[in-house]
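The structure follows.
With one protein chain withheld, the remaining protein chains of the complex are depicted in position.
What follows is chain A.
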Amino acid sequence: MLPIEKAAKKLNKKQEKDRKLAEAELQTNISEMEKYTLPSGQEIEKESQQPPDLQLILQRIKEVQHVLGDFKGRREPDRTRQDYLDQLIKDLCAYYSYNEFLMEKLVQLFPHEISEFLEANEVQRPVTIRTNTLKTRRRDLAQALINRGVNLDPIGKWSKVGLVVYDSQVPLGATPEYLAGHYIIQGGSSFLPVMALAPQENERILDMSSAPGGKTTHIASLMKNTGVIFANDANKDRAKAIVGNVHRMGITNTVICNYDGRKFPSVMHGFDRVLLDAPCSGTGVIAKDTEVKMNKDEKDIQRCSHLQRELLLAAIDCCDAKSSTGGYIVYSTCSILVDENESVIEYALNKRNVKLVPTGLDFGKEGYVNFERHRFHPNMKLTRRFYPHTHNLDGFFVAKLKKFSNKIPGAEEKTRVATEMADSVNVAEDVKKEVAVKGENQSGEEPVKDNKDTAPGKKDNKKKGSSKWNKKDTAKKTFKPGKFKKFKNNDGKSKQKKKPKSKN
């Protein structure tokens, strides 16, 4: 071998060795990166005394999410999943400034895409406007606005009246077109419940909590100013905004009133369709109102949920199942929490004769059938959820219900029993009087029968579902007073008769 060849071989060997070493080093680096360790108690304490280092927190969020992605392979052996989750929630709260309760709920909803969701909440949704089809067409409106220096586009295939505004040189809420009622500024997600409601011309429709009137005016324009719309809102000051918008948009078929929605069935019912855009915690519109991040706790959610249940039952009671064209109720919220959506619907399904039907919206995510410990009705997948990070709309929930009977399960039983009890008590009193007046000799059987009926406890047990009994009873009830009069007359006669008898 030539010396130069030897040297070359040596060099090759050396290079090979270096490469191997480098690879080994790289491997160890990677494994070090993979083995992420949670901060210990001391570290956390130390950190809490310093101002939060956002960079570090973000880094840690990513690490923990990475570990949770393949928990078996990447965990530290002595730490539980809960430790990691707690750390993640704490860090997310610190980084995006939420309270822990809400963050926990959100992590449950979006175990994988939580970061995307939270990031989406930091940016505003695009401004959208809805064309008032009563006064103009979308193309004409777009042209007029472009002439004023507004940059806009159609909102998407799903709506024929919406426009997205990218930027504008004039204030959109004060152009002559706005003032003349050619359009209204309305979030894209607010179109959805009205599209789901699908109002027909000449129907009677109730919008239960309608301020500031965006959805009401949408309904009216779909109905082309025919039929009747009742726009209700519990808050009188906010209801003024409905008046302004309805008049500005040139809508003439609307009655605006100010009731507590829960009492509306006693004012009026028999509506063909009812829209309930319920008041909610606003967890879907955090981008719009960032205070929600901090100021909502368990109590608030419970309170909202309770009110929503009451309102939904009232909305269902307002609706008429026998309507030839309708009988539909649409429930929507701008919240994404299950407690305010699926739970409320489930409650209504159990309490009233309603069923879920498809919303008619061909996009959006299906509602949850199983969520955590909840097991909802299988049809819950017909409801629709919308999220800021997937649809670039406000977080929203839409459900459409069809009422198939005006009977209220349970309630009629109660009222029937109650009235019967009251009646039977009355009858019993009457009978007592009768007996007291009559003495002993007249038709002794009947009072005994009545006494049997008046035993209330027995009756409740017997009554369930046996209509025959019921019929008999009602017949008796109507019959009784007449009889009683007769007796009374008889009494009078008998007394008169008796007196002479006694004289005799």
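Structure notes:
We adopt the following convention: a contact is a pair of C-beta atoms (placed from the backbone, for glycine too) under 8 Å apart; a residue touches a chain by one contact, two chains touch by 3 or more; residues count from 1.
Here is the rule we use: contacts and distances are computed from a predicted model.
Hidden from the displayed complex is a chain whose UniProt protein name, among "Proteasome assembly chaperone 1", "Glycosyl transferase", "RING-type domain-containing protein" or "60S ribosome subunit biogenesis protein NIP7 homolog", is "60S ribosome subunit biogenesis protein NIP7 homolog".
If you put the hidden chain back, the residue from A:Pro176, A:Pro358 or A:Pro378 that touches it is A:Pro176.
Only one of A:Leu68, A:Leu85, A:Val107 or A:Val243 touches the chain withheld from this view, namely A:Val243. Touch with the chain that is not drawn comes from one residue among A:Cys257, A:Leu361 or A:Ile408, which is A:Cys257. Which of A:Val228, A:Ala287 or A:Ile408 touches the hidden chain is settled by the complete complex: it is A:Val228. Touching the omitted chain from chain A are residues 173-174, 176-177, 179-180, 204, 228, 230, 236, 239-244, 246-248, 250, 252-259, 267-268.
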